[in-house]
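The following block contains the structure, expressed as structure tokens.
A protein chain is absent from this complex, but the other protein chains hold their places.
Now for chain A:
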Amino acid sequence: MAIFSVYVVNKAGGLIYQLDHYAPRADTEKTFSFPLDLVLRPHDERVVVAFGQRDGIRVGHAVLAINGAEVNGRLTADGKDVLEFLGNPANYPVSIRFGRHRLSSNEKLMLASMFHSLFAIGSQLSPEIGSSGIEMLETDTFKLHCFQTLTGTGRLRARLCGGCHGARPPHASVAAGIKFVVLADPRQAGIDALLRKIYEIYSDFALKNPFYSLEMPIRCELFDQNLKLALEVAEKAGPFGPGS
């Protein structure tokens, strides 16, 4: 029963706050002998498992450490290429730690902006006008809840079809507000109330702080503290939600 993380996206789509509250670290460390029965391949800046799932090592897991020393992207701690190192029988037996890689802050920024755009598209695809946008995204391992405020300084304009000569194509302007996004365990209840509570905490500790500029990254201690408290309260309430 856990809340994994909280993201706050500003009206322009930029990430202004992020908190990783609970990360289910499923690291597995094992000793291997040559030849390695897992198939590894490079992906982005990491070496990931492509095939050969076993014993807790899943496809998609990245190489986190070799012989106790953390790898640096595709290079080992001493600067050698990981795949080369693991291809050399002289280096075996070797102990490798696999696990899901943590998102870097750049990746989080990009993903938050992408979500913002998807949210806008979602509101426009709605067959009814005045859609609230994406409120929940459900997967088998987590649920993403999103709450958008009514306020907003900018308007996202999107032309739904290219201009036909003479006719006026329909365009929809979507008022963008601040979005509070919470990723939680699928069984966790009371996230709606939690989102409202986060909005209250934002208005109390971020907006009322005279030194906080709107739309900028939130760096307020009080906001952090109160947010963590609110998350703990919501988690303790468990699958029945608060107040039961």
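Definition applied: a residue touches a chain if its C-beta (ideal position, glycine included) is under 8 Å from a C-beta of that chain, and two chains touch if they have at least 3 such contacts; residues count from 1.
Please note the rule applied: contacts and distances are computed from a predicted model.
Trainee: Of the candidate names "S-adenosylmethionine decarboxylase proenzyme", "Protein UXT homolog", "Trafficking protein particle complex subunit 3-like protein" or "NUP43 protein", which one corresponds to the UniProt protein name of the undepicted chain?
Mentor: "Trafficking protein particle complex subunit 3-like protein"
Trainee: For the chain left off this view, which of A:41, A:54, A:102 or A:196 is in contact with it?
Mentor: Touching the chain that is not displayed is residue A:196.
Trainee: Among A:44, A:138 or A:204, which residue is in touch with the absent chain?
Mentor: Of the candidates A:44, A:138 or A:204, A:204 is in touch with the missing chain.
Trainee: Across the whole complex, list the residues on chain A that are touched by the chain not included here.
Mentor: Where chain A meets the chain not shown: residues 130, 149-153, 155, 163, 168-169, 171, 173, 175, 178, 196, 199-200, 202-204, 207-208, 214.
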